[in-house]
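The complex appears here minus one protein chain, its other protein chains still in place.
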Amino acid sequence: MANLKELSLKEDYLTGGHRLCAGCGASIAVRQVLMASDVPVVVGCATGCLEVSTTIYPYTAWKCSYIHNAFENVAATISGVESAYKSLKRQGKIDKELKFVAFGGDGGTYDIGLQSLSGALERGHNFVYVCYDNGAYMNTGIQRSSATPIGAWTTTTPAGKRQIKKDLPAICADHNIPYVAQASISHWKDLTAKAAKALEADGPAFLNILSPCPRGWRHASNETVGIAKIGVQTRYWPLFEVENGEWKLNVNVREAKPIEEWLKPQGRFKHLFAPGNEQLLAEVQADVDRNWEKVLARCP
Amino acid sequence: MSWDIKNIKKWKSADHPAGSTIPVGGNAIEYKTGGWRSEQPHWLEDRCTHCMICWIFCPDSSIQVKDGKMLGIDYDHCKGCGICATECPKDAIQMEEEEK
Partner (left out) sequence: MPKTVALTGNSACAQAMRQINPDVVAAYPITPQTTIVEEFSTFVAKGLVDTEYVTVESEHSAMSACVGASAAGSRVMTTTSSQGLALMWEVLYIASALRLPIVMHNVNRTLSGPINIHCDHQDSMGARDSGWIQIFCENAQEAYDTTIQAMRIAEDNRVRLPVMICFDGFIISHAIDRLDLLDDDVVKKFVGDFEPAISLLDPEKPVTVGPFDGLYGYFFEFRRAQELATLGSLPVIAEIGKEYGQVSGRHYGLFEAYKLDDAELAVVVMGSTAGTTKVVVDKLRDEGVAAGMLKIRSYRPFPATEIAEALSGVKAIAAMDRSLAPGAIGSPVFQEIRSALYDNSERVPVIDYIYGLGGRDVPPTDIEKVFSHLAQIAKTGKIDQVVNYLGLRE
């Protein structure tokens, strides 16, 4: 596990000059993940904020090779790249060591991209899938995804989302892949260690990263990292990993902060504090508790 | 390798790379996003312990570091989000209003 000074010597695969919003959590996630690699990477990206903002022709913020295909198919696309690599390597036509990383937002991963993700995981391709989870289809204007937390305002759930968040890491873990982890940009040490493990895994790895969005969550651009931290401290976003099927809680939040501390700084939850909505607030806390217990039950 | 796109607005179909593939990496560095700022971070060097926290949290790769030490801020690309100032444990970065 590297310390910050050691990490700071690594190559930064993402340059400045991209057009992501000031304070965007996604680019922080990308930087932290890729600096964990000791070997050149090839990146695939699903349509979404990250893709659109980092590759506005004729500029690319990616120092490594990169491919964007469509919205729901980055896992399938990277499967193809990885298969080509395997084939060419086997035939002796290529001898470099390379790693393959697919990035998708929660939109392109939890929903429209779920099929191709599942296929790639099931086939056992050697790649890392990184989901930068900002809880909505942000690029198209903050519409709800199955990753949107219950109660959140989005442009397609203006009264607050009624369904709980889909448990994607568990779905990925149930594909029996070598490595699955949930991380947060606030906890860089935990995230970079997990990224390193994911890249080292012999087979598919899945990382789910809490990436706050100032625009969509309605908070100030300087609060991005702080809010991610509170997400962990309120147990909203448990930090765990699953290595070869063995679940492990990485950060045991013994005394959780009340969920209000997570909700209050975000304008998208404002309506939960309106008088008469106490029941909704209670639902949100109950769901956080339920999810935390679910994770705990899997970890020894 | 660099790609000369100075006159790209005058390029005809045949001048563009086939299939719109950008033939280089990382040339976004040539695009300046510093003009987005309404607030500017100021680095108070004497308070800095070079802990690198600002560097790991900058969304725009705009904290300049070398050999484990912070050098300064890339004002060509810094968007003034203020994360560095908020996260710095030593208050060594302070946001000030951007001068016009």
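Which chain is which? They are A and B, in the order written, and residues in each are numbered from 1.
Simple rule for what comes next: contacts are C-beta pairs under 8 Å (C-beta built on N, C-alpha and C of every residue); 3 or more make two chains touch, one makes a residue touch a chain.
Nothing here was measured: the structure is a model prediction, and the numbers come from that model.
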Partners of the unshown chain among those that are drawn: A, B
Absent-chain contact - pick from A:14, A:42 or A:181: A:42
Contacting the left-out chain in the complete assembly, out of A:73, A:126 or A:154: A:73
Absent-chain interface as seen on chain A, which is shown: 40, 42, 44, 51-52, 55-58, 60, 62-70, 72-73, 76-88, 90-91, 94, 96, 98, 115-116, 118-119, 122-123
In chain B, positions touching the absent partner: 1, 8, 11-16, 18-26
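Convention: only the chains that are shown with their structure count from here on.
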Rounded Å distance, chain A centre to chain B centre (Cα mean): 23
For the chain A and chain B complex, residues of the former touching the latter: 4-9, 12, 14-28, 31-32, 54-55, 57-66, 185, 188, 214, 220-226
Of chain B, residues touching chain A in the complex: 3, 5, 8, 20, 22, 24-33, 36-37, 50-53, 55-62, 65, 67-68, 74, 76-83, 85-87, 95
